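For this depiction, one protein chain was excluded, whereas all remaining protein chains were kept in their positions.
Here is chain A:
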Amino acid sequence: MNDALDVALRLLAVFVAFLLLPLLVGQTEHKVMAHMQGRLGPMYAGGFHGWAQLVADGVKFAQKEDVVPAGADRRVFQLAPAVALLPYLLVLLAVPIGPGDGAVGQVLDAGVFFVLAVMGVGVLGSLMAGWASANKFSLLGGLRTAAQLLAYELPMLLAAASVAMAAGTVSLPGILDSFHWWWVPWQITGAFVFFVAGLAELQRPPFDMPVADSEIIFGAYTEYTGLRFALFLLAEYAGIVVLCGLTTVLFLGGWHGPWGADGLGWLWTLLKTAVLAFVVIWLRVTYPRLREDQLQKLSWTLLVPLSLAQIALTGVVKVVIQ
């Protein structure tokens, strides 16, 4: 009975984090973008600096009519948002936020493997949406999404493999247990590759060619309205949370902090994740969109060779210090 309660509490915690953290990132994006552009951003909803803006948005989305175009593949069209969203929920389960077995949703032996595999499924939602909409913009967006996944999954995989080599394990808590501070400079190239490739997979600016709103009208999501559109947006922000959390755990030492991990470990994880999420928003405000061919070139001629070099470096250093 106690076990059942324990599991239920963990699932509840993961689920609440899954609903809350993306909203926090979204609200931060509203405010940070606004201030970087000399605006105030939302100020009215909820009273204090527009804190309830996204709640209001959610209420609005839920009341919108759900339009499925007559020409669309109805079932696939309606299921796509769920396929895009749910993988990120599953990944959150495996991300440890503190030391010990108590501070992770569930210890998975093949953690790195699991999170990379499940994250890849999320892109399938965009592909389904792009194909099922029967819309030319959506089809183009879906194809671009596919091309982007093909290009950036590989460097991401290689960068994560480098960390697994350094730690000698593929379990996420195991990687954190064997972490030393000097891993940060050692794995910095891998961290850069992982983070950039992750951004590209999430189709965040400057890698947002597949959804380019001013060019192909939000790509695969052109035909979506109301709640289903909101779920796609939620998936994007949940993806940011997951990517920043994973970068923190794999490359920045997760719960390790300058004043020891006792009791404060979870705070370090959240702090590092928040800083990375801020960087994601910052990049969106700073850089112009990459063209489709530039996107492919960046991955194949820069990120893949860099990640191969990182693997060589990791292997040599690891064998030398043994």
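Criterion: a contact is a pair of C-beta atoms (placed from the backbone, for glycine too) under 8 Å apart; a residue touches a chain by one contact, two chains touch by 3 or more; residues count from 1.
Here, contacts and distances are computed from a predicted model.
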- Record lookup, UniProt, unshown chain, options "(2Fe-2S)-binding protein", "Cysteine desulfurase", "Acyl carrier protein" or "NADH-quinone oxidoreductase subunit" -> protein name "NADH-quinone oxidoreductase subunit"
- Which residue of A:164, A:212, A:233 or A:277 touches the chain not shown here: A:164
- Item | Per the touch definition above, residue among A:67, A:188 or A:275 touching the missing chain | A:67
- Any idea which of A:217, A:270 or A:283 touches the chain not displayed? A:217
- Please identify, in ascending order, the residues of chain A that touch the omitted chain? 7, 10-11, 14-15, 62-72, 78, 81-82, 85-86, 89-90, 93, 105-109, 112-114, 131, 133-140, 143, 146-147, 150-151, 153-154, 157-158, 161, 164-165, 168-170, 217, 222-223, 226-227, 231, 292-293, 296-297, 300-301, 304-305, 308, 311-312, 315-316, 318-319, 322
